[in-house]
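Heads up, one of the protein chains got dropped from this complex, but the rest are sitting where they should.
Now for subunit A:
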Amino acid sequence: MSRVSVPCHVKGTVALQVGDVRTSQGRPGVLVIDVTFPSVAPFELQEIMFKNYYTAFLSIRVRQHTSPHTPAKWVTCLRDYCLMPDPHSEEGAQEYVSLFKHQSPSMTFPKWLSHPVPCEQPAPLIEGLPDPSRVSSEVQQMWALTEMIRASHTSTRIGRFDVDGCYDLNLLSYT
């Protein structure tokens, strides 16, 4: 089961503000980022990965078409997921984050995004019951990675600091 990154278009942030947007006082604490998927081919979204920059809480909402005849509706997949335990300090401020499908109990994706037909939807949609075959394949992947690392060369240093016995140096470099 290979994973590829899905091309997506990330729009600029829009501040949610009450009243006149122009005033510089009253800085909004909530910003919205729109993400659209230009490709029309259906795919199964497994993971969302990003680098944080001082966002404390994250909510994800997805627009879902249930059937071709009813209008699309917005579904909340993740609400107030905490990225920074203390928003006034640096903890988590610039961390790399991954959000997985199984993390959200109601992490459903619109029909046009996921490939299988609704009746074949995997069990992660039901809270607390991950799909056994998916779990075992993920664990197998991890162990394959572990074995690969184990088989690779060790990282001990040999101890030489010179080059062929010579340690006659220029001045120190500024990189």
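For this structure, a couple of remarks:
Note that in this section a residue touches a chain if its C-beta (ideal position, glycine included) is under 8 Å from a C-beta of that chain, and two chains touch if they have at least 3 such contacts; residues count from 1.
FYI, contacts and distances are computed from a predicted model.
Not every chain of the complex appears here, and the one that does not is recorded in UniProt as "Rab-GAP TBC domain-containing protein", selected from "ATP synthase subunit b", "Protein YIPF", "Autophagy protein 5" or "Rab-GAP TBC domain-containing protein".
The chain not displayed touches subunit A at residues 49, 51, 53-54, 85-86, 88-91, 93-98, 100, 102-103, 130, 135, 138-139, 142-143, 145-146, 149-150, 152, 154-157, 159-163, 166-175.
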